[in-house]
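Left out: one protein chain. Kept in place: all the others.
Now for subunit A:
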Amino acid sequence: MEREETAKEKDMTCLEHHAYPEERFSELEKCTICRESQVSTLLSMFGERQHLGFPSIFVYGHTGTGKTYVLETLLRKLELPSAFVNCVECCTPRLLFEQILDQLHQHCPAPENEFSSYERCDSLNDFVRLFTRGILKQSLEKETFYIVLDKAEVLREMDANLLPGFLRLQELTESNTTVLFLTEIVWETFRPNTGCFEPLILYFPDYSKVELQRILSSDYPREYPAEFYSSYINILLGVFYTVCRDIKELRHLAALNFPKFCEPVIKGEAKESDSHKLWKNIEPHLKRAMQTVYLREISSSQWERIQQEDRESSQLKGLSAHAHVELPYYSKFLLIAAYLASYNPARTDKRFFLKHHGKIKKTDFLKKHEKTSNHLLGPKPFPLDRLLAILYSIVDSRVAPTANIFSQISSLVTLQLLTLVGHDDQLDGPKYKCTVSLDFIRAVARTVNFDIVRYLYDFL
């Protein structure tokens, strides 16, 4: 820590005679907690304004390690000329190019200009030409211009010339430009087949538990002392740290559950220093939060309401508890038949569904390795004929193969309860797969009084 601090001071002294006042650095330092070494590395790479920057820098690290934040604050605080683009927003190259040019010219699409961009730019060729012209127009030739492409993994799926083009933009535009790629995916998966200009690769390491504690504690509510909030964060990390290290998620959970933590203090049951009592109060609550809020089973606003009304927090049914679907009678049996066809091997059909199937040797029947593997490997495709045969056998009354039955099959497909496997033939001998879970089909079977477990090969 101390070493990093001195490294930063060196930068300050090194750069102080060039446009960066010292207070900006101290401000910058305050904004970027636990990222001192990254900031100083980036600063030393950027150098002074008129120095040539590295053509492209590839920054990677986990979600929520402050890649976007650090670069944004760095560029803003030092007032470096830059364009900041999110590649997910720019789904076509044209949008991407025009946004960069807009930011270069400090042009903002607004009602006055009918939300038009500064210039029309369709291809990389035009972009390079217009960009070079723009640099001259804004008289930025002497300075490094930074283009930051956030979520750069999307670039891979866009035109093939885009990524190599941006990697060597400095050479193509013959200007002092640095392109920064921000992503959470490693560089190896980006490299095109025929190679490209290799960027400088920079890693933003994950926050350790201590650092997480420090960052999360830094935004404590002002009405409570810092140590109080810090002890709360400590408990929170104790529950969630093994599962989640994403700082955004943790911060959200911390904000959400803090009122519950304070409750005993407000009620006067415990004092702020009474850490054991507070821990006993919050811990089961946090464990429940992991199963509900963390999975977005119930929404954050619902969770807050529960806390306020002081209800038992597991009362409310989550999203996944509403999985029950009301279906017509034959559709239910069709679905059951499809489930049986998907999860039972075809050679066992005779034993399950034929009345007089003769004798089958038990040893022959129970192959060990096949057992339980069906619910492990997932559903297998089956032909339409087999589905209908099972349907006729499990429905007690006579079922006529009317158009209704067939249309119900195809509507089950559109409901995504079944899927069509292989699209080669729509009419003649299509194959299906059943894509519902065991719990779901059990619930359906219960409504028609059908004991499905008895017919499943895995549970014999």
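Everything that follows uses one rule, which is that contacts are C-beta pairs under 8 Å (C-beta built on N, C-alpha and C of every residue); 3 or more make two chains touch, one makes a residue touch a chain; residues count from 1.
Definition applied: contacts and distances are computed from a predicted model.
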What is the missing chain called in its UniProt entry, if the choices are "magnesium-protoporphyrin IX monomethyl ester (oxidative) cyclase", "tRNA methyltransferase 10 homolog C", "Trafficking protein particle complex subunit" or "Origin recognition complex subunit 4"?
"Origin recognition complex subunit 4"
Which of A:66, A:134, A:264 or A:379 touches the missing chain? It is A:379
Hey, which of A:33, A:52, A:415 or A:453 is the one touching the hidden chain?
A:52
Among A:33, A:136 or A:243, single out the residue that touches the unshown chain.
A:243
Using the definition of touch stated at the top, determine which of A:294, A:352 or A:450 touches the missing chain.
A:294
Pick from A:187, A:329, A:406 or A:459: which residue touches the chain that isn't shown?
A:187
Pick out the residues on subunit A that sit against the missing chain.
10-11, 13-14, 17-18, 41, 44-45, 47-48, 50-52, 54-55, 60-62, 65, 123-125, 128, 159, 161, 164-165, 168, 170-172, 184-189, 194-198, 200-203, 205-206, 208-209, 241-245, 290-291, 294-295, 297, 320, 375-379, 419, 421-422, 433, 435, 437
